[in-house]
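All protein chains but one are shown at their positions in the complex.
What follows is chain A.
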Amino acid sequence: MAETHSLQDMRQQAAVAAKVFIQRDYTNGTVCQFQTKFPSDLETRIDKQQFEETVRTLNNLYAEAEKLGSQSYIEGCLACLTAYTVFLCMETHYEKVLKKIAKFVQEQNDKIYAPRGLLLTDPIERGLRVIEVTIFEDRSLTR
């Protein structure tokens, strides 16, 4: 029987056993990408494929945010011509993608990570430096 833990319950009831930090991957330069290497601490909790899929999707989303394409150039030029006042009424492309990412992280937490006693923290809350995975104490309530 699968029990779903709500995030609130987990935070209030469970004790934090450990935290794992997925570092940034700089092999492609300064674009925001995270390492897809599977940390050993999570081996007992979650499937490797699942986790790597999450990180890969996040990487793709960040790549989309930072893409240098015609859209970003047009946005940049338009903003410059208006002395950047256009951003008072318009959201930047990056901010739109960040909202998508926040939703994605929330969704992943609700569906996949919370039932396994894990919690993903949105990288923006850690300065886009790490993906923080909180491992809660296993109360043998899952599955």
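As a working rule, a residue touches a chain if its C-beta (ideal position, glycine included) is under 8 Å from a C-beta of that chain, and two chains touch if they have at least 3 such contacts; residues count from 1.
Throughout what follows, contacts and distances are computed from a predicted model.
Trainee: Out of "Transmembrane channel-like protein", "Vacuolar protein sorting-associated protein 33A", "Palmitoyltransferase" or "Non-structural maintenance of chromosomes element 3 homolog", which one is the UniProt protein name for the chain not included here?
Mentor: Answer from the record: the omitted chain is "Palmitoyltransferase".
Trainee: Would you write out the residues of chain A that touch the absent chain, in ascending order?
Mentor: Touching the chain left out of view, chain A contributes residues 8, 11-13, 15-21, 24, 26-30, 65-68, 72-73, 75-77, 79-80, 83-85, 87, 92-95, 98, 124-130, 132, 134, 137.
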